[in-house]
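Of the protein chains in this complex, all but one are displayed in their positions.
In order of appearance the chains are A, B and C, and numbering begins at 1 in each one.
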Amino acid sequence: MNTFGKKLTLSTFGESHGKALGCILDGVPAGLSIDEAFIQSELDRRKPGKSELETGRKEEDKVEILSGTFEGLSTGTPIAMIIYNTNQKSKDYDNVKDLFRPGHADFTYFHKYGLRDYRGGGRSSARETAARVAGGAIAKLMLRELGVSIQSGLCEVDGIKGEVQDFIYAKTSKMYALDPHMEAAQEAAILRAKNNHDSVGGVVLTTATGVPVGLGEPLYYKLDAVLAEAMMGINAAKAVEIGDGIASTHLKGSQNNDAIRKEGFTSNHSGGMLGGISNGDTIIVKTHFKPTPSIFQEQQTITVHNEEVNCNLKGRHDPCVAIRGAVVCEAMMALTLADMTLLNMGKKMEHLKNIYKI
Amino acid sequence: MNTFGKKLTLSTFGESHGKALGCILDGVPAGLSIDEAFIQSELDRRKPGKSELETGRKEEDKVEILSGTFEGLSTGTPIAMIIYNTNQKSKDYDNVKDLFRPGHADFTYFHKYGLRDYRGGGRSSARETAARVAGGAIAKLMLRELGVSIQSGLCEVDGIKGEVQDFIYAKTSKMYALDPHMEAAQEAAILRAKNNHDSVGGVVLTTATGVPVGLGEPLYYKLDAVLAEAMMGINAAKAVEIGDGIASTHLKGSQNNDAIRKEGFTSNHSGGMLGGISNGDTIIVKTHFKPTPSIFQEQQTITVHNEEVNCNLKGRHDPCVAIRGAVVCEAMMALTLADMTLLNMGKKMEHLKNIYKI
Amino acid sequence: MNTFGKKLTLSTFGESHGKALGCILDGVPAGLSIDEAFIQSELDRRKPGKSELETGRKEEDKVEILSGTFEGLSTGTPIAMIIYNTNQKSKDYDNVKDLFRPGHADFTYFHKYGLRDYRGGGRSSARETAARVAGGAIAKLMLRELGVSIQSGLCEVDGIKGEVQDFIYAKTSKMYALDPHMEAAQEAAILRAKNNHDSVGGVVLTTATGVPVGLGEPLYYKLDAVLAEAMMGINAAKAVEIGDGIASTHLKGSQNNDAIRKEGFTSNHSGGMLGGISNGDTIIVKTHFKPTPSIFQEQQTITVHNEEVNCNLKGRHDPCVAIRGAVVCEAMMALTLADMTLLNMGKKMEHLKNIYKI
Partner (left out) sequence: MNTFGKKLTLSTFGESHGKALGCILDGVPAGLSIDEAFIQSELDRRKPGKSELETGRKEEDKVEILSGTFEGLSTGTPIAMIIYNTNQKSKDYDNVKDLFRPGHADFTYFHKYGLRDYRGGGRSSARETAARVAGGAIAKLMLRELGVSIQSGLCEVDGIKGEVQDFIYAKTSKMYALDPHMEAAQEAAILRAKNNHDSVGGVVLTTATGVPVGLGEPLYYKLDAVLAEAMMGINAAKAVEIGDGIASTHLKGSQNNDAIRKEGFTSNHSGGMLGGISNGDTIIVKTHFKPTPSIFQEQQTITVHNEEVNCNLKGRHDPCVAIRGAVVCEAMMALTLADMTLLNMGKKMEHLKNIYKI
């Protein structure tokens, strides 16, 4: 239940304030060049504290590969990676030990399991996504060799929508903004909320180009369904759209169908999929993140002893989780596409005959 | 890849114009009273041709249980169900044999597998959802004994939103409309599109009440993530929202967090989940369906030989797939919650000790 | 839990005296020619009543394909097959309704599930293996195109060992005997037991030739481990040996290691595997079957009400289940090797690059 994927599987472990967190990525084909610097650079993109738009926590997030590689190449055996926790201030959480922070998983974990690691949210902390980014980085390396590349960026913050989708700009933006013209307004909204001890939501657009026709396994491991699961499973995600998504439902069929010509589809309302299988066009997914539940205003809650109290959180938190969420969306997109690529092998008898004995 | 769920698993088979379609539902606890009339009644709700708002196809959809029950009770062994195809007019599809219908899976199936059953979309047809409804009906029977009930209805058609959510009214509405006041306008939009040989989209709201705290398995089988997968995997679904969904992203954290009092949560922006685990409140999911891709206007496409052609579809199709989609959403909600219920057993040592030997 | 395999999955359903039994075989590559006559011929080999060495029950075991094929080829979608029960004499089981037949699963099913279908053993009946043979037949068709062939036969009955392993002879022997010289003695032992209202055990040798190097997934889906699971899971199996098996443990390492020369291994003590991965040599598995538990002598047992009684079984039963077990062993070998073949796709980056986009 802590494993994502079917043939390329990512199993993660670790709590926010435990000794370490990490993952096992199993199913990586042998012979993939493992670029450790790239993996670290992906973690650095997710790392908090890069600007005043993020939590002030300093986490080193130094990743170490423990297994599965030999002389720089993957060997086909499980790749384990570990990130030791180094900057945990568990004291910050003493005051929430006995109460349930609103909007957090404290309440549900406690009731499900009968106990909980209250320090920093324990397992439910978004800190776990560091392991996803590590695994996703290797998936990206694999996809890169196959000509697939993944981009992301914020297309909306606090209801302020961007129109331009400039993924190259987003890479350099401290808030991964897709629209350079709207960035200032979006940034101002984040800082305004931060100054008010509050938080805002945001929307991440993730795309993949170079994806061949045929990825996605009907009928219960469709590409769109698994991307929806992958994105909705990220902390704070509340909605997922494929392609035009909700906008599609306002069109007529005659407007929404993507016509097909020799050179390809004339439009991409579908977001690169038909019947849950990639159609060769750009894969498009939007993930909507709620405002960070950790805010510094007084809130009403109850204790584990069912007493009503007001809670005042301490700690250091992102005013807009969607920013760092963008890097996680890329990781989940990469893991999904790499898994689908492996599952797609063996779909035709002619393929089996060709490589069965090599 | 044709199986949904982990402990309660639904495996389906069958094509639109094959001999039969059906499913194996595995993992049903022993001792559940299997009400066959209820299962049939659920299929009847999904059955096409009940009004002029649906396809004119007449499918009897008579379901037969083949195994897994004895003297009216489930035995703990797999429950197989079969629905024979009786009213298939394969001739209607002769003219699409060699071309790819826009907006359909023809293109992707053909390229993925190298061949395809072109009759009525074959495996990619929404006809397969009859098997989901059969399996979902048994999941509902199980959940009913545990006090959980599931409702659905259309909250939007062709961009015309309802405001009232009257699930009792929706049961009697021929288009499962939730808002009696908006039904006439929504119906008119459907008929207008139909008369124009076109189609419209719609949005289904699905809820579950009576769900206890604790359903959902962190971190990669969260309740919200699996519901997103379940709903997005339904034919024509393009977006899924949990709770307030996209509206949440326009709120501040201080507005969106659900405060907790002794008697429960004071609001339900979250849609009944925290950290991917049910919190005891009503589960709320919205599924957005695109307009039916089968329309009767001339469309541009190519043939399997890569020749550009105009296609004119024949056959009988729903002008708004969201209507019958509502019944399928309920089935997927039921299957998800029943699976989560079974997975939740054994979460605590004290439970194991209590029933280990009984 | 009623599914075998990971990428090629066989899910079976049905009870001995229910309406029908059958299976869904999912994961068959598209483009495989489906020879229905061959599938039926495999079922005929398993069918009871072919000689006086088997149960006198007449089961037609007519198999019908319901889905997953089109114009004679597999389409990549699930292949469902059904066998209707036609000759069930449930009356024979009225006298065992309330008691637990010794050596059977009556006791354990009743206590596990709290109820049971007592007619003919219900789900625990070896009749279920008909579905395995149907699925195994398709796996054989797939393997045949890849140059792999599977053989089986009885190498021991009631402790009477054969020495010769003549698989061609076995095909024509009514008891699938591998050693023509020992067949008469083995047959006499079976008939002697039958006349004494008793039963005997037997040992099935199953081999596969033409298997390439590389099948088997370390470390928890090894070829030897999965074959052990596959064979031990057949009704009445009590031991499984790979290659020389137990005899290996009596050798020194210097005797047991298979030396390697340019042209291949100089011996095959290992049974065609090293480290759980096929080495290109013949796969060798021995499955040991206990004597049929259904005997016609008075036996001591208890009722569901915990009263001690003597039971006298009626019905028609095989005096040596190993005979028909041979056909089932072949099916399980075929399903295992076909699954391993599909899992093996994507083990190397170079393979991915070659067929990723085709």
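Methods note: a contact is a pair of C-beta atoms (placed from the backbone, for glycine too) under 8 Å apart; a residue touches a chain by one contact, two chains touch by 3 or more.
Keep in mind that this is a model prediction, so the values were computed, not measured.
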(request) Check the options C:Gly49, C:Gly210 or C:Gly245 and report the residue that touches the missing chain. (result) C:Gly245
(request) Return the single residue from C:Gly162, C:Pro293 or C:Gly315 that touches the missing chain. (result) C:Pro293
(message) Using the document's definition of touch, tell me which of A:Ser51, A:Ser67 or A:Asn310 contacts the absent chain.
(response) A:Ser67
(request) Would you mind spotting which of C:Asp26, C:Glu128 or C:Glu187 touches the chain that isn't drawn? (result) C:Glu128
(message) Touching the hidden chain in the complete assembly: which of B:Lys19, B:His197, B:Arg316 or B:Lys348 does that?
(response) B:Lys348
(request) In the full complex, which bits of subunit A touch the chain not displayed? Write them out. (result) 1-3, 9, 11-15, 18-22, 24, 26-27, 30-31, 64-68, 70, 73, 75-80, 82, 112-117, 122-123
(request) Would you write out the residues of subunit C that touch the absent chain, in ascending order? (result) 1-4, 12, 100, 102-109, 111-114, 123-124, 128, 156, 158-159, 193, 196, 198-203, 213-214, 216-222, 224-233, 235, 237-246, 248-262, 266, 270-271, 273-279, 288-295, 297, 299-302, 306-308, 343-344, 347-348, 350
(request) Identify the residues of subunit B touching the omitted chain, counting contacts across the whole complex. (result) 7, 29-32, 74, 76-77, 142, 145-146, 212, 218, 341-343, 345-358
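Here is the rule we go by: only the chains that are shown with their structure count from here on.
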(request) Using mean C-alpha positions as chain centres, tell me how far subunit A is from subunit C in Å, no decimals. (result) 45
(request) Report the inter-chain centroid distance for subunit B and subunit C in whole angstrom, where each centroid is the mean of the CA atoms. (result) 38
(request) Averaged over CA atoms, how far is the centre of subunit A from the centre of subunit B? Could you give it in whole Å? (result) 26
(message) Show the residues in subunit C shared as contacts by 2 or more other chains, in ascending order.
(response) 27, 30-31, 76-77
